[in-house]
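One protein chain omitted, others in place.
Per-chain residue numbering starts at 1, and chain names A, B and C are given in the order in which the chains are listed.
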């Protein structure tokens, strides 16, 4: 079983990413369950604005898309800006929009029988809403979202330290992240054993 | 396998409910898959404001809660007001908040291994957002949301006819609702065959 | 100049309300600007589900509505449940939906030239999103939302103490609340001096 974690930070490597740091906890949990896990910092690749699977001309999306489709588990790791998901996460969702009309050899949308979870960081407030946005979008596309398949860290109200700068309740974020990893694997295995079929033809 | 559909209309019976009308399409799809399906109009019961499982004194919630916990499938059917979920849906979610700390005999949150889907109606705009709010809340609580486990009907922009008054693209809403029913049943069966375990103890 | 603060807690009096406690800071700021300010705990009144201005039969809404329309400033004070606004806040917005079609003697929607602001509490996360929901709804209805006309308190991640139980960064919430009061008064005065006219007739 394989997992792809897309880090949707605004900061290209080698800048330190708080989102990556918390996502590593979930990655560790996935690997402890025997899942081969790869993390991609999206902004390091030249992913174009658009809603197709290939915008041509050096577009970095097709390679990322191939990794998503080679994985049973997708984790979107996302910082919070103004209480909302990052623009990079929105670029990813818009590019995944093309999956709405892509089916496998059995006529199933390509996202069926894959699961998605979420990691959110921010220095203030907004994680539940970021999860809502990401969850609705991936469910639209066909991913299944397992119960409690997310974790987050922040410490509102107002501006303050980042995840890496703080010790505020990180234990809760880590325990919750490990539970998310287990839940992602559990539902991915259930769907592997008993897959969803194709939707009724229209 | 059993399903409970909670109709979160603001209008008590016997007023006609557009939300109920579209939810019946999903109910038909569930029943065609052999699922015993019951629909409850929440506002007909005396469900109190609160965040406990029993607010006492004639509270209508405990009976509804029992039906949710007797079902593998939950469908929240919700009208749209000002582009947002109805207050009745929020009452339901707040009462379900208590499930966050309730576990079964194996130490699993009571919502684990149950799936949830959504039916949204409105005469203007807002369905995707209503689904986002409902999905995030039930995933928080522990329900799994299958891919494409929802349908909706509206016809923005601006005020206009209701679902029952219109013929606008209802075919799409019905086909999508039948697919939602199939996806709910498929993932519920997968979780029945290969259940999620308890989260790691903290 | 008058202000009405609607406390949308789920808890009837005399239960202690964290939302009321933070709203009192904003009330103090409004009164310091010479604004006569009244706070109403909505759940203490028998406000019915619905979308009309009077649901009849002992409905508590008409009295609250009269106070809103007697005030230039409306403050919605709202707790956070599952990262979202309370059901009581949604009841209020649904009842205010009727104002969409109510105009004054000059043909202006009744909410024009009134301003609205927000106070949000919670023990975890969600304030920015609660503000987004409330702001969009009142702007739909015709209220103007001044810049930085809100404050909030929470301390994610995960469950923890309430506003009244904690000293975590309350200074920020109070300073921000006083700024919100000033901004509400400033824009209310600007609209009093230079009012919006009626929209173009359709």
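Keep in mind that, in the parts below, contacts are C-beta pairs under 8 Å (C-beta built on N, C-alpha and C of every residue); 3 or more make two chains touch, one makes a residue touch a chain.
Everything numeric in this text was worked out from a predicted model, so none of it was measured.
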item	value
Candidate in contact with the missing chain, chosen from B:6, B:132, B:145 or B:188	B:132
Contact residue for the chain not shown (choose from C:69, C:139 or C:164)	C:139
Residue of C:62, C:161 or C:199 in touch with the missing chain, whole complex considered	C:199
Where the unshown chain meets chain C, residue by residue	109, 111-112, 114, 128-129, 131-133, 135-136, 138-150, 175, 178-179, 182-183, 186-187, 189-191, 193-197, 199-200, 202
Where the missing chain touches chain B, by residue	82-84, 124-129, 131-132, 151-158, 160, 169, 172-173, 176
Sites on chain A contacted by the missing partner chain, in the whole complex	10, 43, 49-51, 81-88, 90-91, 93-94, 97, 133, 136-137, 140-141
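The criterion applied here is as follows: only the chains that are shown with their structure count from here on.
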item	value
Interface sides of chain A and chain C: same vs different residues, half threshold	same
Whole-Å gap between the CA centroids of chain A and chain B	25
Chain A and chain C: spacing of chain centres that average the CA atoms, whole Å	35
Residues of chain C whose C-beta touches two or more other chains	82-84
